[in-house]
Structures are given as structure tokens and as C-alpha cells.
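This is the structure, below, for whatever I ask next.
Of the protein chains in this complex, one is absent; all others appear in place.
Should a chain be cited, it is by its letter among A, B and C, assigned in written order, with residues numbered from 1 in that chain.
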């Protein structure tokens, strides 16, 4: 009944993606790269409280995760999804506000950085516990169906590490039982923090999990933007059209530390020579230039524009006031009369 | 590297099991059936505190789970595993002691019935939370390896319902990561309590989960004793010999209520006509008689012997004293000096 | 007509499904003809098609799904088969439901029904009372009705509240407690009730222990000692005012809880009275809880593990003697 796992030929399918789409995606990737470089340098400059976690090397996958979503869809991004968040409508200013501790960020100083959500654009605020957002997306989709909405889809990302949590298992399974239009995009960046694949799982290919849940499974080279767009876009389309849940597993390498505090010295040098260990932003840029979809001048122009945008977002947030303890109402509940007056 | 899931031809393989082994297994099945019928009748007579959960219809699978284990192996049985427990060395008297509330049962009145363990024979005492015993078995096996023991294996049973818990997922995965000699035997008896398969999972075959964890997968008709012996015996042997973890999924029907309080009226009549819905004890008996491995007289003799054993175990336990609150030390810890003197 | 505590829970859910299309029920075995391990949803699936849904054995995902649905405007009621199994959903309850509104400003109106408390022969994993764990963390309302009437109105109120509510229903009361009819009035969640007035000692308790306390009060009354029994109804928020007012009348306090002794509701009540009503106390306050071991399966052990009328009476005598 349900289709079994299939493997996309790694990058055999460029022709399927029109080059306008490719360029559109590339611009988001570039924005993400420039922006995250800025965040990393702010972190090194001691301007950020808490950690900075970036998606360097994962921009192609992440962009594809955001690009095919529409108003009414649900995105539950994780720590490496700046590209998906931006592509699906979170303004850079919300990010800088959160990272720089402005009270005007969507989390109001209560939660920070990668935990931010952006409900206005259908983006959930993650809790740290990996896998926990999957059933939440399922619940949103179930509710939408109960309310009679149509044509929506929900997408969650996960790392290969997060795929080993009980929450991920239960969430993936319940999505299939509820037959909701759900896409899970897993990036196997070969490490969970410092832990290599062989201490994370023992199957040959994580995409082999798909069949056991009744998902359609797809495997891609996460450094190949065209493959990402085609396969992730296709998965979103299949789910939206009423197909079974979709699992896309991308092979790639995290080209940064787990967070900016981490030098990632545990990554073996040989691994950096793998094809999937390349820099997707550089590869995409090269291909775009080579094919004359973009000329060097236009690219330079993009970089200038993006840098200006980024600088503006940073400067704006930096000028804004921080939250103030004395103005907090310290109330975790929306029903004020039910707040417990806890004996101190 | 690891072998992928394969399906055993349903019962094509009788020849592989010598008929002595078949008869040995059948006797355990028969004992289990007669014994559990007795427990059920004691329950109806109001002689048992708490529930009675029996494995009617699952005796072939459960017997095979116990039969290939040896001293030093680990068994973590669940609620339908009277046969496995008995086969692997738990005396009937321990069961009746627990069910009838004798203070001499292995749980001393502290825990009851299906939660009992029997450490003397390598049998863990389950906690109720389904899937939770899997990593405990992994830990035992890991420790045995660390201590330099060899040739051991661990086997856990699970229902198709229990396969959906996060604990099962994490436990199955960590077994494969730790490369311990582990066998998981899952009985898809088509219901978790009253919930049918279509609200439990959405994959075509649960055995398809095997590949996603790096297990070898096998599927059997759980009413076919020869298949159970061959496939489960083979899985135990493969694991013991250093093979990857093994998943065996048996198709069958629970031929009783979830517990004896449950009339199972939710089971659709059509389902009872499926081939895997037959009574494995009756099928085995028929085949044994037909093949002249056993004659009617010998069978009658077995029944008489077993009934006597069962009655004796019941009578003994019934004569024994119940635990007494005033003799309890109400201390959850083995380190007496660290007991908290809790302010009342 | 006569209605049990369990039937009141069923009726409340029927009422909610009828009156509010945002409500749905999510849990193991709640659907079909079966209607739940305790029959608390019996017949509801047929009456409300598509709104009483069986789930896989996946407590974490059940609550996670309910959270998502609640954020999307629904009012899910999650039935745990036993409170004890909510241990594997605890992360979603505490860290996701409990923090959601505070972090995002989006209300998360889920109700989690926990069949709680001890009954004969249920053992360590089918007898627990988990209110202390859920009350300790911020963001949740935790209720524990002790009467048929409260079981009914508090479940309806729980679902109406915009915040996550942990509804601890006591399995021992399911069949043991009967009322003549469904209630017309209600006391709102957050308010305690004086279920028996007295002047000599306040016993503050909740859930099944209310009835043990009442038995003790009745017994003492024969000797002219009048015990006031306060039913907290919700342990978070805890109605400190009513408790303090009672202690102001009696000067003596005994807190009774069925849960484990370290921390928990009895510690919280004693601590509040000691810190905020110290001068009201004429004698040392006291408390009594279950013993500090898992809950035993055998009835002989179980009946001594939990507080009961006998052990409460003994403790009450001590407090009165001081």
C-alpha cells in the first residue's frame, strides 16, 4: 500500500528544478551564511548571552525546508535552521533581537536564540528535548483537519542524533497513524555534538527507518541544492496532496562546531574529504556562476545588500532595551486568577 | 553489512525441527494452557487479588522464547509469557505463590502476578511501562561482556502495542549500538488491549522495523510451533554466535481478554477466521497425534500429570501465610543508614 | 437516579463534547464500544464520531499531539490509562505544556486525566498519585476532586481553563462514591471547601483521603471532639486563605496525603501554615502520608502503606494532646 523507501540518485535530477528557483534558494542560503557569520563574530566578541548554534554546511537542506511552505503550514525548526526560518518568513530582526537580548524579540528575553519561535509565520518555539516538537506538529495538523482546513502541511527537522530519542519514534509513528500531512527532514551531519554515527545507530541507512513507520523515504546529498529542492519540495508536495508522511534523510557534514564554543576537533580529517562534506554554499555559487544563471557582479550586489540588511538588523536590535526584571509579572499562566500565591 | 529483514516462509520448515524437540515444546505449551486455565478459574472464583493476564493462543511463541535459553542467559518476560517463564526454569509454585498472595513468592507480596521476576533463573521482574525492560537487558548483557563472560544471550518479548513506546525504540537502538547478543520477540496479537492495529502503527509489516535498527528481521505465523522453534531458535543461535540483534515478529490472535476481566467483545468475528487466529495448542496437538509422535494415551497421561502438578502448586500456595504489614520494614533501600527519617 | 464518581467523569465529558466542538478525547482504548480501561468514555465514541480517538501506546506523543492541537485552538482531553504511565509523558507535560504560554504567549489548554491513587491489589505501577510532581513545576493547574459533584464540575471547568490542567481522578472513588444527581452549582477551581466544620482540629486533605478524614471526624465527634475537614480540591493553586482561616478557628493542623512523604502537598501545606500562619497554631502541626516505599501489591501491605482512618485518628489524637 504505502510506498517503500527509495533513494534519490544523488544529484541526477538538476533538470527538474528551474534555475529561478535555484537562484531564489541560493539567495536565502547566502543570506543565512552571511548572517550566521555575523552572529558567530558577535559571539566571539562577547556580545551574545548564551550559545550560538549555526547551520553552516546545512543551508541547502534548510532552505529547501522553508521554501515550499505556505501560509497555514507549520514549521518546527531546530538549531540549524536559520535558513528555513528566514525562508518561511521570520525577519532577521527577530533573530538579532533574540540573540542580542532585546525585549522586543518574540521570546521577550524569556527564552533565547535557537529556542525562539515565530508564531506569526507558523513557526513553533522548540523545547530543547530532541524529538519533542514532532507530536506537537502532528497535533497542529490534526486540529487543522478537525477544523476543516485543507491543503496544509507540517514540516519538522531533526538531526541524526535526535532520531534516536523515544520522542521522535512516538511522534513519527503517531503522525502516520493519524495520517496527517507530515514531512520529517533529517540531516545526518555525522555528529551529535561530538558523537560519531557509530555510537548513534547501527543501521546502514537512516532512511531505512521510513518503511517501518509507513513513511515514504528519500535520501539525498545535502550539499546538492538541486537535489534538496527536488526531493524536499517533492516530499512537501506529496504530503500536501494526501500522501503518507515523508522522511527525507540528507547526508552532509556540519561545517562548524556544535555551537560556536566548540572547535569540533573531533572531526577526523579524512571525513572532510567526503563528497557530502563539501560546502553547499560554495558549490551552489560555483554552479550558478558556471551556468551563467548569475554573474559575478550580481553576486557581489547580493552580498552587499545582504550585509546591509544584516548590519541593520544587528544595529536595530542593539539599540533596543533589554527586558527588566521589575517589569515582569512572573506568571506562567494565562489565567491570572488561578496563579498560585506560593508561600515564600 | 547487516542482513536485511527476511520473511520466513510461514510454516515451510517443519523438517528442521526434530520431533523430540517439538514434543518437548508441546508439553510446555500444554502445561501453560492447563495452568492458565486454572488461574483463570481461580480468578473467576474470586481467589486472586489483582488481575490475571494469560497468554492463550501465544503458547507456541512463548515456549520457543524460553526453550533455547541457557544458564547465564537473560529473559525479560512480559504479561503473556507464562510458557517462556516456565520453560526457562520458573517453578509453577512461584507463580501460584505470587497470584495467591503467599509471602513466599519471589515478590513477597510487594509486587504481583505478571510483574514477578525469578532472578534465580535469570528472569527479570518487569515494570509495567512497556519497553522499559529492553535497555535493562542490554545493560545486563553489556555488563556480562565487561566481566568477560561469553556465550550468553538476552531475550525480551514485546507486544505490537509496546513496540510504539519511546522506551522500545531507544532500547532497540542502544542494543544494536552496543552490539550485544539480543533477541526481541514481538507478538502481534492484533490488539493492544482493545485497540486494533490500525490505531497502533501504519507500516505494512512490523518486521520492517528491523532494518532501520540494524537488526535481522524474521516474520512467523505464531500458531505454527515448528516455525516458532526454527525461527526463534535460529535467532537465539545467531545472536549467541555474535550476529546482530534479532527481531522476530509473530502473527497471532490473543485468544482471551486482555485480562480475565475483559470479554474481548471488540474482536471482530471475521478476524477469528484468519489462519493466524487459530489455537496453537490445538494445532500442535493435532499434528503430534497425526504424525504419531505422540499417542492419545500418552497425551492423556501428560494431562493428568500436569493437572496434578498444577493442583499441587495451587494447594501449596494456598496453605501458605500472607505477608503481614506489621512485619514489613518499609524500607525501599538496601543501605539502611541512608533511609530518610521522613517527618510525618 | 444515582450517579457514581466514574459516571460523573463520563457525563462531564459527554457534556463537554456536546457543548464545545473544540473538545476531543485522546487516549488508549477510549474509543469504540470499549470506552476506556475504566469505562470513563463508554459510549462517547458512538455519540461523537471522530472525536474520541484511540492512540498508540505512546504517552509522550499523546500529550505532544494534544499540546499542538490546543495551541491550534482545540480543547483536548488526554486520558492516561493509569496516572503512573504519565511518567513517560512528563517531559511534554512539564517542559512543553507547562512552559508554552510563558514562553510564547500562546495558551495551551490541555486537560490530562490521571486515574490516580491506590486500590487493592494494584501494586507499584497502577496506584500512584503524582500531584506533587506536577505541582512542583510552573505553569500547570493540578486538581484532585474528592466528590462526585466535584468530579463533574471540576472536569468541565478544567477544560474551560486556558492553561494546562492535570486532573487527578481517584480510582478508589470510581465506584465507591455515589451521588443522587449531577450538581447544579459549582465551586470554582482554586477554592477549597470546608466539608465538615469543627473547632478542635483542622484536617487538610484532598481526594480519597477526604473520606478517611471524614470517618475520623465522625468518630471523634462521638467523644465531643469536633474536627474540621478541609478538602483542598486543587493542590495547585492551593487555597491558602481557606486553610489559614480554618487553622485560625481550630489552632491545630493535621495534613493528610496519600502520596509519598518527601515534599508533596502535605509538606507544602504545613510550610504555608507555618510561614504564614505561625501565630495561629496552638500546637505543632502534623502530617501523614503514605510510607516511603513503592506501593505494595498485597492488600495486607497496601492497607498499611497508605494513611487510613486508624492511622489518621492516632495522629489526630497526638495533635490534640499537645
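Simple rule for what comes next: contacts are C-beta pairs under 8 Å (C-beta built on N, C-alpha and C of every residue); 3 or more make two chains touch, one makes a residue touch a chain.
Everything numeric here is computed off the predicted structure, so don't read it as measured data.
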*With the full complex in mind, choose from B:264, B:322 or B:339 the residue touching the hidden chain.*
B:339
*For the chain that's not shown, point to the residue among A:201, A:215 or A:276 touching it.*
A:201
*For the chain left off this view, which of B:66, B:135 or B:323 is in contact with it?*
B:135
*Taking the full complex into account, find the residue in C:13, C:41, C:54 or C:99 that is in contact with the omitted chain.*
C:99
*asked:* Across the whole complex, list the residues on subunit B that are touched by the chain not included here.
replied: 106-107, 110-111, 115, 117, 119, 125, 127-129, 132-144, 146-147, 166-167, 170-171, 173-174, 177-178, 331-335, 337-341, 343-344
*At which residues does subunit C meet the chain that is not included here?*
60, 84, 87-88, 90-91, 94-95, 98-99, 102-103, 124-125, 132-133, 135-139, 236, 238, 259-260, 262-268, 270-271, 273-276, 278-279, 281, 283-287, 292-294
*Since one chain isn't shown, list which residues of subunit A touch it in the complete complex.*
49-51, 101, 107, 109-113, 115, 127-130, 161-162, 164-167, 192-195, 199-201, 265-266, 322-326, 328, 330-332, 339-340, 342-344
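Please note the rule applied: only the chains that are shown with their structure count from here on.
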_Rounded to a whole Å, what is the gap between the Cα centroids of subunit B and subunit C?_
36
*What whole-number Å value describes the gap between the mean CA coordinates of subunit A and subunit C?*
41
*Which subunit B residues sit where two or more other chains touch them?*
164-167, 199-201
*Contacts with two or more other chains, residues of subunit C listed in rising order*: 55-56, 58, 60, 88
